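Of the protein chains in this complex, one is absent; all others appear in place.
Then we have subunit A:
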Amino acid sequence: MRTHAKYKVSCLLAAALVLTGCGSGPAGGDVEQDASAPLELWTRTTPGGPGEQGTIKLAAAFEKATGHKVKVTAIFDDFETKMQQRAAQKDLPDIVMNDVAQLGTMQSQGLLREIDLSKVAAAKDVSERALAAGKAVDGKQYGLPYSAQATALLIRKDWREKLGLKPPQSWADLAAMAKAFTEKDPDGNGEADTYGLAAPLSTKRGYASWYFSNFLWAAGGDFVADAGGGKYKPAMSTPESVAAMQWFRDLGCKDKVIQPGAVTMDTPPTNETFEAGKAGLYVVGPYLLPRFDKALGKDKYEVMAMPKGAKSAEVLAEGGAVYLMAGSPNQAAQDAFAAFAISAEGQKIGMEGEAAYIVQLPVNTTVDIAQVRPDPRWKTFAEAYQTSGRYAPSLPNWTPVRQASAETVNALVADCSLDLKAELGKLDTKLAAVLTEQGIAAS
């Protein structure tokens, strides 16, 4: 009798396992369209924060302009995981506003539908650079960037003036300034407690690689090089990449001008390093300006474009994109929202406000940032983006590339006795395996 009961219970459990484990049918397909269906919009920002308010403002303006209803949901922690859960239920939100770097992952998982640019009127006004960032490896448009940002150099102006230095024009000037900030006691407290460059070099979320890309690309190096036809090959051991790594590593290992503990710091502690007056140089995006204005004071630091490296002044470009998710019952409204977000009107609404703005730099070339934000520092960022902004390529999954390279950058700065070329060679082997796994390795 008891064994019988036991058997029943285990059967039940097994059945439950089978049901949940194997309940995955074919995806997507054509969904019946309903022109009055409200749009569900997910945005990756802190719930209740200014980013959410900004998105709600944009959605309200869109509703007023087109009549389509939008429900905004802000999610920050585990955004991707939560989206995977919705994907497993075959019920994705209609619109997702998330990093442009997520394009490859979402597209290769079949979560996105292609954007027909002919249905998006304002697309002709969008900068080439931004449009290109919304294309997947197959060359098709899957995302529409609505906000851009590029990095620029933040300098402690008071320190620079105290030491009588000119703004850096080259990487040599930059290194010399970092050295002076470290050695010449720019804060005048009589202690050797200041450093040149603030750098988040933890492997967390690949920060080390993210930061280093500002230096790598300008020196002519690359993580993976485009070999044409949607194929890539590893490029971290090319002479240019080696030189870039050597230069950057010397800042930490030879000159010792990077803040101590950098190799275990992600962005929050690094930001504190800069605002607490422990480091005088920082390469970051414009989103930190409000924070540093408040913590440090607007007069204490200045913003300038990164000086030109061996090849160019290329800096990391990033930003948010509008994604039209697969399986939506209201594709017409999806198209309309994408069009509105990148239109001159949508961009201006996105940029308004002191804190609740969701558009950092406009992607629409007809919008002049100086008119909406008179602060000239924004102009500096905008110019850096337009002339030298460079996005990470839209591989099917960029994260493994970023993580592998972050580990190597972190290792080389943490352990100054490592053989640089050998480590970069090892990294290339890893990158080759990553590319092969994603089916985009050049033979």
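In this text, a contact is a pair of C-beta atoms (placed from the backbone, for glycine too) under 8 Å apart; a residue touches a chain by one contact, two chains touch by 3 or more; residues count from 1.
The rule we apply is simple: contacts and distances are computed from a predicted model.
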Next item on the list: One chain of this complex is missing from the view, so tell me which of "Cytochrome c oxidase cbb3-type subunit 3", "Multiple sugar transport system permease protein", "ATP synthase subunit a" or "Nucleoside ABC transporter membrane protein" is its UniProt name.
Entry: "Multiple sugar transport system permease protein"
Next item on the list: Pick out which of A:T105, A:S237, A:S343 or A:Q360 touches the chain that's been left out of the picture.
Entry: A:T105
Note to self: Using the document's definition of touch, tell me which of A:T45, A:T151, A:S241 or A:N410 contacts the absent chain.
What the structure shows: A:N410
Note to self: Just to verify: which one of A:E161, A:D193, A:D368 or A:D419 makes contact with the chain not shown?
What the structure shows: A:D193
Margin query: Using the document's definition of touch, tell me which of A:N98, A:S127, A:T203 or A:S328 contacts the absent chain.
Written below: A:T203
Note to self: I need the residue numbers on subunit A that touch the omitted chain, in ascending order.
What the structure shows: 1-2, 5, 9, 13, 16-17, 20-22, 24-28, 78, 80-81, 84-85, 87-88, 90, 92, 105, 109-111, 193, 202-205, 260-264, 266, 326, 397, 399-400, 403, 407, 410-411, 413-415, 418
